[in-house]
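Heads up, one of the protein chains got dropped from this complex, but the rest are sitting where they should.
Moving on to chain A:
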Amino acid sequence: MLHARQDLPGDFWGKSSKSWLFLILLFIASFGFYSNVFNWIPRWRQREVSQSCEAHHLQGQRESPPLSKGDCCPDTCRVPRVPRMLYPKAHVLQPPRVDVLLMTPWFAPIIWDGTYDSAILDAQFRNTTIGLTVFAIKKYVVFLKLFLETAEKYFMVGHRVIYYILTDRPADVPQIPLQEGRRVVILKVRNYTRWQDVVLHRMEMISNFSQQRFLHEVDYLVSADVDMKFSDHVGVEILSSLFGTLHPGFYASDRQRFTYERRPLSQAYIPEDEGDFYYAAALYGGSVAEVYRLATACHQATLIDKANGIEAVWHEESHLNKYLLYHKPTKVLSPEYVWDERMLRKPPYLRRLRYVAVPKNHAQIRSR
């Protein structure tokens, strides 16, 4: 490329303007080349995709189903396509249930039997992977067998599931035959002497693992207590950006009777004139991003409380309730989804019991 020398201001290189143009074009081309190269690497692309949907999620957080978004899940990114299906038509003037509230004032559906069509929902959630996290610390490993066996029968049947068992005794985790598309991942965690500490640190562990692992492996996370069993269908009708479950002991109570933390010193404090529902810590979840935020927030609150020398009255459940008061869940599960048959009489509007407590000896199980 031979050009006549031209006088340019600050003429360092001594090249003509055409060479400059060539250089600039080459720079832009190499920049484009590099960005494409990084895209070819699958992990980067996956992270990009999850982060762009993260942005969508954060933006459209409060909507119906409210507070959605984050990872590329049906709630935020694309409207899922369903195939041709035949089912009875819903009637606009005839709600399926009139005995119970079906939707919160912020448009979160309250999931009761008879309000949803499993066929449509399964089609909408067909490419979804669900992670089920369960803690089995010290003697609680004895509950795993029944938990996993019943989960195989009732939990997200027909969908891809990863069971995350967080335990301090990996050798004691039973081997359960699993259906197609389901697997168990055992994560070793530390234990604590006091059972209250075990419970309080669950949020920390979920927060850590969400970032390290869950974000890349599953779309939705469900956190469940281990000393329970599944007794009826628990499916994709529960999935949304953030969901909580109505505690079976308080769904009919006034907000003043909720066992929120009532001491203002605690981070979990909720005054008497606030509160929508009392949520149970036994079953909650959402998209990985939202569960991460929830777990991180609750863990931070626990640390602040510890520094102030106070422990919330119901430990992680108190912090969970505080969080869900100010970050309204996008779906609320009825007490069908967490029940205790021995302690409560089943009312007529509770048509199914899906996830129930297993009898246990508190003193014995919580000891070393």
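Following the convention adopted for this analysis, a contact is a pair of C-beta atoms (placed from the backbone, for glycine too) under 8 Å apart; a residue touches a chain by one contact, two chains touch by 3 or more; residues count from 1.
Note that contacts and distances are computed from a predicted model.
Name of the non-displayed chain as stated in its UniProt record, restricted to "Phosphoribulokinase", "Globoside alpha-1,3-N-acetylgalactosaminyltransferase 1", "Globin domain-containing protein" or "NADPH:adrenodoxin oxidoreductase, mitochondrial": "Globoside alpha-1,3-N-acetylgalactosaminyltransferase 1". Among A:Trp195, A:Tyr251 or A:Tyr279, the one in contact with the hidden chain is A:Tyr251.
Note that of A:Lys89, A:Arg190 or A:Arg342, the residue touching the chain absent from this view is A:Lys89. Residues 13-15, 19, 23, 26-27, 30-31, 34-35, 38, 44, 47, 51, 54, 56, 58-66, 68, 75-76, 78-87, 89-96, 98-107, 109-111, 115-117, 120-121, 124, 211, 215, 237, 246, 251-252, 254-255, 267, 271, 273-277, 289, 292-293, 296-297, 300-301, 322-323, 325-328, 331, 349 are the ones on chain A that touch the missing chain.
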